[in-house]
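I have a structure I would like to understand better, so I am pasting it below and will then ask my questions one at a time.
Of the protein chains in this complex, all but one are displayed in their positions.
So, chain A:
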């Protein structure tokens, strides 16, 4: 359960941004990939708890879950596999090249002045 420390990092980073830019944050937009090792639902609950009593206690966390994107060198195509089956749906070859799915990043903030 490292989602709580992740939630605290998100709050810290968002607060710093808000201080720099001025204004109050009403929403934090996060991009999350399955290979980040972070579970969206656990993070959402941890965030709910962690934001209490902080300047972000009204700020919503909007999580956009993005898929794993694997690349098949044989077919020169990207595909969206399940985490547990990294094979090209076209040719069946193993596709170890991961081009997406590790994301754990704040992409945008909604701020009111």
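Keep this in mind: a contact is a pair of C-beta atoms (placed from the backbone, for glycine too) under 8 Å apart; a residue touches a chain by one contact, two chains touch by 3 or more; residues count from 1.
Convention: contacts and distances are computed from a predicted model.
Choosing from "dihydrouracil dehydrogenase (NAD(+))", "Branched-chain amino acid ABC transporter permease", "Hydrogenase isoenzymes nickel incorporation protein HypB" or "Glutamate synthase (NADPH/NADH) small chain", the protein name stored in UniProt for the chain missing from the display reads "Hydrogenase isoenzymes nickel incorporation protein HypB".
Checked against the full complex, the candidates A:27, A:44 or A:75 give a single residue touching the omitted chain, namely A:27. Against the chain not shown here, chain A presents residues 1-2, 5-6, 9-10, 13, 17, 21, 23, 26-27, 30, 34-38, 83-87, 94-96, 98, 102, 104-113.
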